[in-house]
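== chain A ==
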Amino acid sequence: MAEKWTKHKFNSKLVNPANKRKYDVIVVGTGLAGASAAASLAELGYNVKAFTFHDSPRRAHSIAAQGGINAAKNYQNDGDSIFRLFYDTIKGGDYRAREANVYRLAEVSVKIIDQCVAQGVPFAREYGGLLANRSFGGAQVSRTFYARGQTGQQLLLGAYSALSRQVATGKVRLYPRTEMMDVVMIDGHARGIVTRNLITGAVETHAAHAVLLCTGGYGNVFFLSTNAMGCNVTAAWRAHKRGAYFANPCFTQIHPTCIPVSGDHQSKLTLMSESLRNDGRVWVPATKENAEKLRKGQIKVSDLKEEDRDYFLERKYPSFGNLVPRDVASRNAKYVCDEGRGVNETGEAVFLDFRDAIKRDGKQVIEQKYGNLFDMYKQITGEDPYEVPMMIYPAVHYTMGGLWVDYNLMTTIPGLYSLGEANFSDHGANRLGASALMQGLADGYFVVPYTIGDYLAQTPPKKVDESHPEFAKVAQEVKARINRLLTINGKKTVDHFHKKLGKIMWNHCGMARTAEGLKQAKAEIQELRKEFWADVKVLGTNEELNLSLEKAHRVADFLELGELMVDDALNRDESCGGHFREEYQTPEGEALRDDENFAYVAAWKYMGEGQAEELNKEPLVFENVKLTQRSYK
Partner candidate 1 sequence: MKLTLKIWRQKNSSDKGGFATYPVDHVSKDMSFLEMLDVLNEELTEKGEDPVHFDHDCREGICGMCSLYINGKPHGPLQTTTCQLHMRSFNDGETITIEPWRAKAFPVVKDLVVDREAFDRIIQAGGYVNVNTGGVPDANEIPVAKTIADLAMDAAQCIGCGACVAACKNASAMLFTSAKVSQLALLPQGQVERKTRAEKMVAQMDAEGFGACTNTGACEAECPKGISITNIARMNREYFSAVMSSDNV
Partner candidate 2 sequence: MSWVTKTLKSTLGRKLIMALTGLFLILFLTGHVSGNMLLFKNDGGEAFNIYAKFMTTNPAVKVLSYLTYISVIAHVIYSIILSRQNKSARPIGYAESKASTNSRWASRNMGILGTIILIFLVVHMQSFWAQMHWGDLPVVTYDGEEYKDLYSIVNFAFQNIFMVIGYVVAMAFLAFHLSHGFASAFQTLGWNHKKYSPAIKAIGQFYCIVVPVLFAAMPLYIYFTS
């Protein structure tokens, strides 16, 4: 396994340097994966067209990652190694990721840090001038590199600068405010895309020898998530409908420390760094009665004595306490709220209390560690966490599932690649903290530049151009769909449907799932989808900046994806990582995997409108790690 990537690179075919300029590559999405891939491919000599629906590549949601990026540098001399990072990632993913991919990820992680530093990314440093590290997400070693609480921002701006440099040389042509609407296939290969110019509405076609989808995750299917408002599944879903398998769609990560929902107007959820759990204690009132009084404002937090408080994580998991992994912390918060012991007006929140930490270390120490987070919390909620405990609740954060890709990151459509969060590849059923940035950049800087050569070397450099009838045909289909959305003239807004879908998904396909709930969700989604296509109201025309039209496209795709997620969750009769089926748990209430029957990747094939998708299984073989049950008692 350790040799596999090296050997694979050697065995991959190469494109002659002089021939590289004859190949065109389309990159959709310019976040960490997209920008790094576009820049690296252009440096190699390929002609790249990069597309983003934002006004600038610097807006991609990679920018919001706070914590850091893992790399097996072992700069801290604390026993880290490529194998350990690999092992932690596989184990953290609850043994539902491919060994070889994860090992490669750990292997190239070290080069990412070198690359970013060379680009001028201002990582945190020690006084001696060397790079600083911290431990993150319960890892036993300090392998996380960071730039204050804005690591994602700095890494994205690094990739953006590399991309900008190629735009300046003319090797990358950038298409901002341009959204991909479909993939164009010629003779079974991806040969281009159809886009919509978001300002003029022009439907345009772009041909290339290969297409890379680096379009992020689909957490917004839940309406409320920590994703940016624009995050969507459209590009990946269009590719799926053209034949790319969609893998493990039900694997979604719920992050335990988000600011709770304050009302129906809520548009998104804000993540508070996981590091808060290092000093904050999670609790709810021990009795339902007190919780209710608290919600109604009849008593104050300070009225609750020590014995009236239930520090449920510390009680249930004495050795890990408040630092249990994300999925465990999230689920337990849900349990206590379901019991009626939740706080906040909605009853959907638990306390994260710094009272004892402030008493122990003094306000100043806590302020140094978390000052900016406390300020942010205060700004959003209007409450001062130095005085009253914070309130938190879990929220959808990351989607491990995505387009199925092989070791080369190619989907089941030849010539169509998927990178970063958009693919399913490296995190199994649960992603570790500080690994998303690592994967996005690994795919873009160090994997796809090698693997794409193998495909292109076998593709004749003959120019593909947009005059092929297939382009006109797909463009026509896109226009018809736009037209259909604009002419429904229904009564309900796009957000109405999105919110409804989000509720269904959150209630039945969220933190805890049951076969019964999932079946109900499936029926509800089908109903909602019908209603959407009959009663949605999209104003304006195509030939202008039209935010409701943009959103309508995206929500229409979410309405289809949602059903597939439910199907996948229903199929996976086990609990693993972010997928928790209530029927499958240990007597202590922990996730119960079924390695016998479900150690596989579920890759779904689209079979046509209204048809059930076909399940393909890629068995997962573990030769280098031993499958164990996670325990945090």
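We take it that contacts are C-beta pairs under 8 Å (C-beta built on N, C-alpha and C of every residue); 3 or more make two chains touch, one makes a residue touch a chain; residues count from 1.
If you want to know what made the cut, all candidates are chains of the complex that A comes from, given by their letters.
On a predicted model such as this, the values are computed, not experimentally measured, just so you know.
Every option in 1 or 2 belongs to this complex, yet chain A touches just one of them, candidate 1. For chain A in complex with candidate 1, the residues that touch the partner chain are 36, 39-40, 43, 54-61, 63-64, 73, 75, 111, 113-131, 147-148, 150, 152-154, 157, 160-162, 164-165, 167-168, 174, 176, 199, 226, 228-230, 262-263, 265-268, 270-271, 376, 379-382, 445-446, 449, 491, 493, 495-496, 537, 539-540, 544-545, 547-548.
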